[in-house]
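A quick write-up on the structure given underneath.
Every protein chain except one is present and positioned as in the full complex.
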Amino acid sequence: MALNRRQFLVGAGGLAAAATTMGLGACAPGSSGGSGSQGGGGGGGTNLALAFWGNPTRNKNTQAEIDAYMKANPGVTISGQPGEFNTYWDKLATQTAGGNAPDIIQMDMNYISEYGSRGALLDLSKVDVSKFVEGTVDSGKINGKLVGINAGINSALIFANPKVFEKAKMDLPDDKTWTWDQLIEVGAEVASKAGVSFGVASLMGSDALFGTFVRQHGKELFTENGLGFDVAEAQAWYDLMLKGQKAKAFGTPEQASEESSKVLDQSAIVVGTAAMQYYNSNQLEAVSAAAGQQLKMLRGASLAGKATERKTWYKASMLWSASAKTKNPDAAIAWINWFANSPEAANIDLAERGIPPNAEVLAAVKPKLSPAQQTVAKYISDIKSEVATTPIAPPPGGGTIATVLFRHGIDVLFGKTSSADGAQKFVDELKSNLQS
Amino acid sequence: MSAISELSTIHRAKAKTPEEKRLLAKEAGRDNKAGYLFLLPWLIGLVLIIGGPMIASLYLSFTNYSLIQAPKWVGLDNYLRMLSDPRLHKSLAVTFTYVIVGVPLQLIMALAVAMLLNEGMKGLPFYRSVFYLPSMLGSSVAIAVLWRQMFEVDGLVNQVLRKFGIPATNSWIGDPQYALWTIILLHVWTFGSPMVIFLAGLRQIPGMYYEAASVDGASKWAQFRKITLPLLSPIIFFNLVLQIINAFQAFTQAFVVSNGTGGPADSTLFYTLYLYQRGFVQFQMGYASAMAWLLVVIIAVFTAINFYFSKRWVFYGD
Partner (left out) sequence: MATPAETTVSLNGPAPQEAIHHRATGRDRVTSVIKHILLIAASVIMIYPLLWLVASSLRPTEVIFRTPGLWLNDLYVENYTKGWYSLSYPFGQYIINSFIVVIGAIAGNLFACTLAAYAFARLKFRLRGLWFAIMLLTLMLPFHVVVVPQYILFNALGFVNTFVPLILPKFLATDAFFVFLMVQFIRGIPRELDEAATIDGCGHWKIFSRVMLPLMGPAIATTAIFTFIWTWSDFFTPLIYLTDPIAYTVPVALRSFLDATAGSNWGAMFAMSVVTLIPLFLVFLFGQLFLVKGIATTGGK
């Protein structure tokens, strides 16, 4: 009797184990998996699941967009799956592993190649991007295939807190001509005159501004084959940070370390302890609201002192992708097409995700934008002559560059390693991340 | 009754003859039917829900698995890479420090407060709830934000220290040297769970033992040593074993306080936090699975040591 029971249990356990491992294998691209759609309406028509990260405002906007689309396209049911940015990726990875990825996926530049280069994203070449501003389409291309449609243009820059500058009795710097050294000078001066901790905050961990720095040195962050820069550029960046720290422009190491884990509402420029801080253009409205005043946008610095040579680019604040295993590829493409090209969608979104890359749509919706968003739109069009070619998306393993850059930099700032050693470790770790 | 005592005498004398051995074997399986019947839900759960995934994760530890594509067999590659991974070594150091310092501190706190809140006094339910509250909040994002703020250069802790004349100019949360201590403190602050378990165990000790001891003139300390500790030992043992198991796997507090990064210069990179980064952020679930099984071995060793020594100081009623 006992023997039979044991045999049964062992057998059942083996079966369960086999089932799970076979399930893992079955989730390779190409095999059928669930489309992950949980319909609100359900019966008969096409069902799509749409996953995105947001906030209460974006959640409401997106639901309104979904409703508008469903009204115009009866027979299509879309169910929204809102989430929160940090935990969104855990969920998406799990769903993808389970073959259950949502049909329409809001995507981020740091993750698009992880999914795109492994065949998890649908080819979106059927989406109409003809009216897109130049340079905004390429961010979504992985290995030549278009897998992400730009959902909002943004660009890396530096916000300035006018009240702090007033307190220091200084004018805003001329951001079209300033060099990195001048940036440090201005930062040091305003920090001491206004009595704030940071002249410029959050510079070291900014992968985008580091990217412009690297490109100004003639290299790239990433190439098709891996890392596009070397220890020398990394060391130059860390040396710049040390210089700024010594000049008391970038705050103490402790302050920099604390700042890195602060949430947006606590950040230095919002609470008034920084004169300037690295941010992305599409965050102007949110950060200004948190700070209680309209912040100003400053271009990043350049080696040569010319804004046209600072090698910035049009980033995508987020993109729309679709699952390669969706059961309704045409419906998913249709929705993405609608969002990218219809003024109706833009009228609801009101640039909350970023400036619409479709120039006609932008022109149509511009009068309805809030003053802050109009400022952002103007900035984006102003820098058109300054942007360089869009770099390729960070390859798999490259999405963590910002955290790795900051982590080794903090060691350098605290004096635990030299800038040369820190740069070496940073490059080594990044290379090993890219390889695995 | 007599058969039972007969068997136990045989057991104590260590079975020698085949006849005795057979009796003992039968004795060992005396409750087979009942045992497996009572155990059935757990067995089903083991087979269906835990066993399969556990074996799967062991299999995955020998693969490269990005979650997005099917796993690819790589043999011992992951385990070998673990040997030369500096962040892994760092995470082990961080975690060991946390276990060796944090677990005893928290348990002593828990036991002391449990004893305090066990005796008859007014307002007990209120105090118990108050001391348990931190555990209810301890892993929430809201508290993490506050905890970070408290330990900043100009945060509450330094402000209080300065009022006492101590020149406090460093950041506790931002300095790699001290960041881990803020997490250990957070762990000690949330001593509510072991405290409640101690309370439940203390409640189970019959009051008349203390009465009899008081009548005999025993001091409070002697009562503690001779009555409380031995009778509470199964519960102390439980808390010790489980707190160590949990401490090795500590994740949530480090995750929310450091915003998922592992703290300044990885000073709060707990082992499971690094595991999570490798698995979900870097899409290397195979490596993460290997890390997980290494942790199982480490924890199993510690648990086995605990069980081995428990025979010396844990006192069961049966």
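The chains carry the letters A and B, assigned in the order they are written, with residues numbered from 1 in each.
We adopt the following convention: a contact is a pair of C-beta atoms (placed from the backbone, for glycine too) under 8 Å apart; a residue touches a chain by one contact, two chains touch by 3 or more.
It should be emphasised that the depicted structure is a prediction, and the values quoted were computed from it without experimental measurement.
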Touch partners, limited to displayed chains, of the chain removed from view: A, B
Of A:264, A:304 or A:363, the residue in touch with the unshown chain: A:264
Hidden partner chain, touching residue among B:74, B:153, B:265 or B:288: B:288
Absent-chain contact - pick from A:47, A:81 or A:150: A:81
Hidden partner chain, residues of chain A it touches: 2, 6, 16, 19-21, 23-24, 27, 34, 36, 38, 49, 53-59, 63, 79-87, 90-91, 94-95, 97-100, 102, 263-266, 270-272, 283, 286-287, 289-290, 292, 317, 352
Those residues of chain B which, in the complete complex, touch the missing chain: 1, 4, 27-32, 34-36, 38-46, 48-50, 52-54, 56-57, 60, 67, 116, 118-125, 127-137, 139-143, 146-147, 149-150, 156, 189, 193, 196-197, 199-212, 214, 231, 234-235, 237-238, 241-242, 245, 248-249, 251, 272, 275-276, 279-280, 285, 288-289, 292-293, 295-296, 299-300, 303, 315-318
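Keep this in mind: only the chains that are shown with their structure count from here on.
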For chain A paired with chain B, centre-to-centre distance based on mean C-alpha positions, whole Å: 38
Residues of chain A touching chain B in the complex: 1-2, 5, 9, 12-13, 16-17, 19-21, 24-29, 86, 89-90, 93-94, 96-97, 114-115, 118-120, 253-258, 260-263, 266, 396-397, 400, 403, 407, 410-411, 414, 416, 433, 436
Contacting residues of chain B [partner chain A, same complex]: 29, 32, 36, 43, 46-48, 51-53, 55-56, 59-60, 64-71, 145, 148-149, 152-153, 170-171, 173-176, 257-262, 264-266, 280-285, 287
